[in-house]
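Here the complex is missing a single protein chain, while all its other protein chains stay put.
Labels A, B and C are assigned to the chains in the order they are written; within every chain, residues are numbered from 1.
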Amino acid sequence: MTAPLLHLDSLTKLYKRGGLFGREEFRAVDNVSFHIHDKEPQVFTIIGESGSGKTTLARMVLNMIRPTTGTIFFKGQDLASIRSGGARRRFMKEVQPIFQNPFEAFNPLKRVDRYLYMTAKNFTDAHSPAQLDAAADAALNKVGLSIGEVRGRFPHELSGGQLQRVAIARALIPGPSMIVADEPVSMVDASLRMSIVNLFRTLRDDLKVSIIYITHDLATAYYVSDRIIIMRKGEVVESGLARVVLENPQHEYSRLLKSAVLSPDPRGQGVLIGDSAASQQARASPHRQTINSQS
Amino acid sequence: MAQIPASSVQNNSHVLETHDLRAYYRMRYFGIDREVRAVDGVSMHVRKNEVYGVAGESSCGKTTFIKAIAAAIRPPLEIVAGHVNYSFIKGDLYAMPAAERSAIRWRHLSYILQGSMNVLNPVRRIHKTFEDFAFRHMNLGRAEFDQAVKHHLERLRLPAEILRAYPHELSGGMRQRVCIALATLCKPEFIIADEPTTALDVVVQKDVLAMIRETQSEFGSSMIFVTHDLTVHANVTDRLGIMYAGRLVEEGRTADVFANPMHPYTAHLIASLPKIGDTQSRNALSGSPPNLADAPKGCRFHPRCPLAMEICRHENPALTTLAEDHRVACFAASTKVQPANDEGSGEAKTLEMAR
Amino acid sequence: MRSYVIYVGKRVLQFALVVFVGISITFLITHLTPIDPVEHSVAQVSAFGFSSPESIELLRQSLRELYGVGDNLWEEYLIFWQRLAVLDFGPSLSAFPTPVSELIGRAIPWTIGLLTVSTILSWFIGNVIGGLAGYYNRNRILRIIGMIMMGLHPVPYYIIAFVLLIVFTFMLPILPSSGGYEMNMNPGWTLRFFGSVLLHSILPAFSLILVGVGSWFMGMRALVSNIVTDDYVTYASLAGVPERRLVTSYVMRNAFLPQITGLAMSIGAIFNGAVITEQVFGYPGIGRLLVEAVHAADYSLVLGITSIAIIAVSAAVFIIDIIYPLIDPRVQVSQ
Partner (left out) sequence: MIAVFRDLFRYNGEFAIGFMIMVIILGIAVASFFSPYEPIDSYLVALDAPPSTEYVFGTNSRGQDIFWQLTFAIRNTLAFGFIVALISRILSLAIGLVSGYVGGAVDRILMSINDTFIVIPLFPLLVLLYFVLRDDMTWFVLALVMAGLGWAYDARLIRSVMISLRTREFTNTSVFSGMSMPRIVTQEHLPYVLPIVFSTFMNNMNWSIGLEVTLAVLGFTDVDTPTIGGMIFWANQHSAMVSGIWWWYFFPTLFVTLTFIGLFLLSISMNEYIDPRSRLDRMGNS
């Protein structure tokens, strides 16, 4: 029996606010456990609103921050044991990220191709300029671009859609077995959204890459996911097969979330009026609250 | 206070009319001249008591369009040509003296803006903002005004304590509700809502949208509602205009547009909307919107259009009524669509805005 | 309220740290240099030849005490703090045997008065004009004022003070050239004395304001030109909020707040300026006392003034920091 691809064991992340006096603890992620099995690649979706801790979770899985308690195993290796630069690099070869804002993913003062070449140089056998070019081109081809469209270009010379594709291509260069995508479609236009989500399907089916897809959008989650977990205030409230959970949510919060999703079918004006009991409740809820710390 | 006689425009049932509105950004920086045609010949109207949606993706010109009809033009943006008329003013919005224009604001024309985080003055209590915005229009004494504000909040089922709060003490959703209360306090004829729910969580978003729709119908205001999110349009708007690259490409009753999109761009946008319970594979549109500083000739959609024909490369299709209350600008949609005869012709009269 | 207490607690710590570091640097400067300031001073005083050997021995004794005779540096350091705690710097050398604390006590009200008035005025004038210049950025008069401010800003204190002195006392002799009040007038709570003090403070204050105003002006103008593009200003101007209200409550109010913390940061620099100003205009404050003490080789006085200046400036900063959250509603929560 092989170890699962990713295994999270009662993961908790506390943030302390305040300084010497009166520290306040804030549980960004609270006792989260799940695993992604190794048998076949899948799209594993983490759903949550702002403040749910989904981004903190993603950053822990990417080994960018350390959990306060709990353990993360990737292919059986405890992430806490990664200390040397070499171990870090081996981990990055397996797990790569895609971030939220395509316009921010690349340094505006640098050429975009730089990141493709760097990745190829650091994580593959390619060394000569021709080999690097070939590696970059191969990855770009997988996302429907070619090196000719990207070479020598600065970020502002490419559209948001192109940049997001280049970001995905870069993540593919090391040949990772898992990609963590944090809100990859929340900042892109609707016409582009589907092309990125479709790309996830292709990555899973053709390139056998597992994807952790972090989003607040239930509709794309349903469209693309195999399994999902729903998070609220750092805790997992519901998890399971995506179709099953989203079609028939069990937890109260999941139901509330689903009921709040707008249908794209126009039902005539006024459908929203007095529609949800939740809305009445929300409006009576305590109005004073400190600024939500970002997840 | 300048009292403006209502209803002096062409059509009584139209609260807002724009005619061939053109708003360009003209920039000169480090020796480079640029002209960005962000809104390029938009003619539309909003009827009394309706919510008119404007949809489009980033940099399609919808924000600029809103600025133009709100008279929020600042250099480098200029109104190059066209008219903006409201039922509650005489003549063109840009022909009015600045003082009169200022007097109609909030009394007749109010706004709900995007980004609830920063729209309220962070160092001013909410009731002060109500006073700043509305007091002079209400013709009430201090105490009566406070009473009216409290009554209004009650009607919108908002707790009165929020008046004493600072904006940072309220959650994002509550701030946006405050903005709605603020915008409807004077019961204006027209409300401009610019991406009012974009920054909100889904649960809050639905409630805020319901509140907008409720207050709008309760007070009988007309509204223009701008968002890139077509799902929101499906639930909130009565009529819908789709913008692409600075032009209106399709307009009709929201239900009709969704049921029978005539422009290939609209069709693609609607087809790409995912739904819970439906995993059928959806295609995405290739390419990206053009750079408006160097827009393609002819129909601006033709480089991405699956139906592009020879004429699309040279001629700009006019927005043509093809079904009841349904206008489309696409040669492929129907042979009735004729080229718009506006490219370059007609004197583009520059209406410079005094600040 | 609790968060305010926490905030104050942090500021107290910072204040203590500033005093600690400042005084320690003062100690180190005097103790780590190869020269023994005590012998140096005694040599200087005896060089004038006006003192008897006994009084020189007395001097040496009191200086040694002040210097902190101890077995090692650490002990001397502790003694230094003990004396500082009771503000005992011993007798002045140049005005023997008047205690240093008395000389400083006499001079300090002048400096505090001059600094308070000129600081507040230049802060206020600079910020108001800068704010207006940022808001009405096309106004020709404000643009010209802006150019003058920018031209004045980089000129060092000394030169401005000197030019003012020449213009208003030599070329146009309308203002007194030196002193804190008219010579041969008895200080007292009389109107005439007060008027004289006011008249004598005009030039020094004016010079300080002239140099101080520029940086506030530029800072505020930059702040305001950012704030006018903020959402809440756009929103309010779309709402037709009257322009005067918009400028005051929306633009200026928000721009003023960061300038208050800026005020705290600039107080040390203002103090530097006041030393020169007092010297140029012969103003009887602590700055002139310092310069005179250096020339008279008055070791205890120099040490006393330096220590007091560090404590006074950090106290002023501390007070501004403490007041700030009471003015800005946003700091209550976090920080």
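Following the convention adopted for this analysis, contacts are C-beta pairs under 8 Å (C-beta built on N, C-alpha and C of every residue); 3 or more make two chains touch, one makes a residue touch a chain.
Because the structure is a prediction, the values reported are computed rather than measured.
Residue in contact with the omitted chain (choice from C:60, C:153 or C:330): C:153. Annotation: of A:44, A:106, A:200 or A:213, A:106 touches the absent chain (contact as defined above).
Contact with the chain not shown here comes from a single listed residue; of A:126, A:171 or A:190, that residue is A:171.
When you scan C:42, C:142 or C:303 for touch with the missing chain, the hit is C:303.
Taking the complete complex into account, residues 14, 17-18, 21-22, 25-26, 29-30, 33-35, 37, 40, 137-138, 150-151, 153-159, 162-163, 166, 170, 222, 225-226, 229, 264-265, 267-268, 271-272, 275-276, 279, 290-291, 294-295, 297, 299, 302-303, 305-306, 309-310, 313-314, 317 of chain C touch the chain not shown.
Of the residues in chain A, those that touch the hidden partner chain are 19, 62, 64, 85, 89, 92, 96-97, 99-101, 104-110, 115, 118-119, 121-123, 167, 170-171.
Quick note on the criterion: only the chains that are shown with their structure count from here on.
The mean-CA centres of chain A and chain B are about 33 angstrom from one another, to the nearest whole unit. The geometric centre of chain B is 54 Å away from that of chain C, both derived from CA atoms. Residue positions 290-291 of chain A are each in touch with at least two other chains.
Within chain C, residues 333 each touch two or more of the remaining chains. Residue ranges of chain A in contact with chain B, taken from their complex: 49-50, 159-162, 189-195, 197-198, 201, 216, 218-220, 222-223, 243, 246-247, 256-276, 278-280, 282-284, 287-292.
The residues of chain C lying in touch with chain B in their complex are 138, 230-232, 234-242, 245, 249-250, 253-254, 257, 328-330, 333.
Interface residues of chain B facing chain A in the complex, by the touch rule stated above, are 51, 57-58, 157-159, 161-162, 165, 168-174, 177, 201-207, 209-211, 213-214, 217, 228-232, 234-238, 254-255, 258-259, 268-270, 272-279, 281-286, 288-289.
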